[in-house]
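One structure follows; several queries about it will come next.
The complex is shown incomplete by one protein chain, all other protein chains being positioned as in the whole.
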Amino acid sequence: MTTSRLEAFSDGVLAVIITIMVLELHVPEEPTLHALWHDTGPGLLTYLLSFVYIGIYWNNHHHMFQLAEHVNGAVLWANLALLFVLSLYPFTTAWLDESIIEHGFDEHTPVVVYGVNLLAAAIAYYLLQLAIFRAEGADSRLREAVGSDLKGKLSPGLYILGIASAAWIHPLVGIAFFVAVAIIWLVPDRRLEQYVVQHSS
Amino acid sequence: MTTSRLEAFSDGVLAVIITIMVLELHVPEEPTLHALWHDTGPGLLTYLLSFVYIGIYWNNHHHMFQLAEHVNGAVLWANLALLFVLSLYPFTTAWLDESIIEHGFDEHTPVVVYGVNLLAAAIAYYLLQLAIFRAEGADSRLREAVGSDLKGKLSPGLYILGIASAAWIHPLVGIAFFVAVAIIWLVPDRRLEQYVVQHSS
Amino acid sequence: MTTSRLEAFSDGVLAVIITIMVLELHVPEEPTLHALWHDTGPGLLTYLLSFVYIGIYWNNHHHMFQLAEHVNGAVLWANLALLFVLSLYPFTTAWLDESIIEHGFDEHTPVVVYGVNLLAAAIAYYLLQLAIFRAEGADSRLREAVGSDLKGKLSPGLYILGIASAAWIHPLVGIAFFVAVAIIWLVPDRRLEQYVVQHSS
Partner (left out) sequence: MTTSRLEAFSDGVLAVIITIMVLELHVPEEPTLHALWHDTGPGLLTYLLSFVYIGIYWNNHHHMFQLAEHVNGAVLWANLALLFVLSLYPFTTAWLDESIIEHGFDEHTPVVVYGVNLLAAAIAYYLLQLAIFRAEGADSRLREAVGSDLKGKLSPGLYILGIASAAWIHPLVGIAFFVAVAIIWLVPDRRLEQYVVQHSS
């Protein structure tokens, strides 16, 4: 069973997710830069953050399935679970956006929920990786390439710190954590990339 | 005539269907967990159920067209009929969701209509399978692999029981049937999978 | 230059068009079958009609590019022009739907505009065919397969009759013409299909 249709379907879902978030942007009520800043500014920033996250998942997903060779039912469903969690980003992003427009950075609940969504995606991605390891057996090229996976282990911890900070310190501290994780991942994952370059037939 | 473009188009449609359902989620009016539970909770559960159903159809569609080799006009249109019925899921899901938010589980009509949508999809899928059998003739690999198709025969009966329960007993009993069918299908279809593994060239 | 990416992009656009039309369906305001019939019935029928039309175009597009071998700039832009016209279907369908809900079948303007959209799509499709003929030169397999193209010549005439009927006789007569053309096309285009079967390598 090849991975190509699974990749194509995932690409389709991620492409729609990444794009429908733009529907949440509020068209300013007045034709002025001030209204643009006030009505659309927060939406633009939260959209950018979620876009980067979806981009990171697409990127990693792309690398992961270049090395994965075997797909079974467990992998298909783990992949769908990841797509489900990612498909909630437009919703949690919209709530975060509306909360910032109406209440500034005073409300912590939407930030906490956004962080829980990020954390859930990290867990779903990890489970997908496990499902591929199991499908491929002992000589999995992916397992070898992933290695110690520092970023993958660090991210959930940072998400949890961000959630806790948003809940008990200040929503902005939580957001700062979520931005930091995105930046960590933006630095390209040379580990997988090098492995692909070295072991590609 | 190859099946690849039919699969790509179906993937595209299913990817959009699965993702636009998230647009129906109500952003809570207050930035509190209580508002999230009240405004978005029912939508999240109905979205999850419909997402799983679309995932099941994508999964089965994927397996079916791995074995199908011949596509003719009847197969193309049977496939479009299936996509049409599936494209109504966002609508029937949204109605179910709004009904639950406004009336709790007291109203049976949206549950019945949701069940009819599920039943219609099962029938459309069955017709698509028949169209492929007919296009492939006596030595269809798909026909051989599908075999007695217990799940496929069981599901419509359970949908009808669910519809009847929702109409005459209680909406929640109907929903319980629909959840049960989804769980039955989540158990991976080892029959087809094994056949593909054994007979793949 | 191969046709595969042009086909993939067109599939993506058509998949989105076909699916976002469902967003126009009005969720009934009451949880009753009567409200479903009144609020959603017209939308369901106009959606079905437009879905069938998009399906027909996808189908014909699919057959056309199985025979087309050469793609140049003119073909790319003729294809985009077709996609633009088709992307207006959700809009003209929504207007038709709202007009029927509010005014019954008494208003002719939305029916006329819907017919003009259908006619524009037929013209765009014809221009795309011409562009492919020109790109392929004298020995175009597509030109040979299309032959006299009775349906393609008949449809614009029927659209014009439908538009005129909607404008001067009654909107329902116009809609009857548009339904009739859809049914004509639903009968599979054996001409192209046979040619593909006979000449496929």
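Here are some notes:
Should a chain be cited, it is by its letter among A, B and C, assigned in written order, with residues numbered from 1 in that chain.
Simple rule for what comes next: a contact is a pair of C-beta atoms (placed from the backbone, for glycine too) under 8 Å apart; a residue touches a chain by one contact, two chains touch by 3 or more.
Since this is a predicted model, take the numbers as computed values, not measurements.
Across the entire complex, the residue among C:Pro28, C:Pro42, C:Gly55 or C:Pro90 in touch with the chain not shown is C:Pro90. Across C:Trp37, C:Trp77 or C:Trp168, the single residue that touches the chain missing here is C:Trp77. Seen across the whole complex, the unshown chain contacts chain C at 1, 5-6, 8-9, 12-13, 15-17, 20, 23, 72-74, 76-77, 80, 83-84, 87-88, 90-91, 94-95, 98-99, 102-103, 107, 109-110, 113.
Seen from chain A, the chain kept out of the figure touches residues 7-8, 11-12, 14-16, 18-20, 22-23, 25, 27-28, 31-33, 36, 40, 48, 51, 55, 58-59, 62, 66, 186, 188-190, 193, 196-197, 200.
We adopt the following convention: only the chains that are shown with their structure count from here on.
After Cα superposition, the angle needed to carry chain A onto chain B is 90 degrees, rounded to a multiple of 5.
One inter-chain figure worth recording: chain A and chain C are separated by 37 Å, centre to centre, where each centre is the mean of the chain's CA atoms. Chain B and chain C, compared by their mean Cα positions, are separated by 26 Å. Residues of chain C in contact with at least two other chains: 12, 15-16.
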